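One structure is given here, and the rest of the page talks about it.
The complex appears here minus one protein chain, its other protein chains still in place.
So, chain A:
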Amino acid sequence: MASRVLLQCVRSLGRPSLRLSAANLAVRATAAPAAARRPLSFAADSRRPRWLGQSSIPSVGVLCRQYGDLPPLTLETIKDRVMYVLKLYDKINPEKLQTSSHFMKDLGLDSLDQVEIIMAMEDEFGFEIPDAEAEKLMSPGEIVQYIADKKDVYE
């Protein structure tokens, strides 16, 4: 009787992700006739709803570990974020902003504004840019290139 109950379990839970538990069931099914019948049936009944509960969780089908990290950067996302931050800066006219527009010549900013912009980029991307290299970044395209170099983003 216990083996019939167990076989019904195996048929109703016929999914590939549960092959392991089905194998356990098969092992227990073979061991069932040897052991006492009644306590095993109780055990099988108590185990069945728990396995049913567990079977609904892995709906993805692939069990893999997920570590906490940001999504990977691409050149497109870097460019979008840089342009977004620049548009929020109040001294820049959003209509005139292009990827290749020079801060000093095209947009009419001065070196203090450029320092503020580099600070805003540091805040956005979360890593420090040293002074010597920060002085040389004079257009959004150069900033994107620099960040891509630092973060090892290849296309």
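Everything below uses one rule, namely that contacts are C-beta pairs under 8 Å (C-beta built on N, C-alpha and C of every residue); 3 or more make two chains touch, one makes a residue touch a chain; residues count from 1.
Methods note: contacts and distances are computed from a predicted model.
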- Task: Could you check which of "Mitochondrial pyruvate carrier", "Cell cycle checkpoint control protein", "LYR motif containing 1" or "Exosome complex component RRP4 isoform X2" matches the UniProt name for the chain that's left out?
- Result: "LYR motif containing 1"
- Interface residues of chain A (partner: the chain not displayed): 110-112, 115-116, 118-119, 123, 131, 134-135
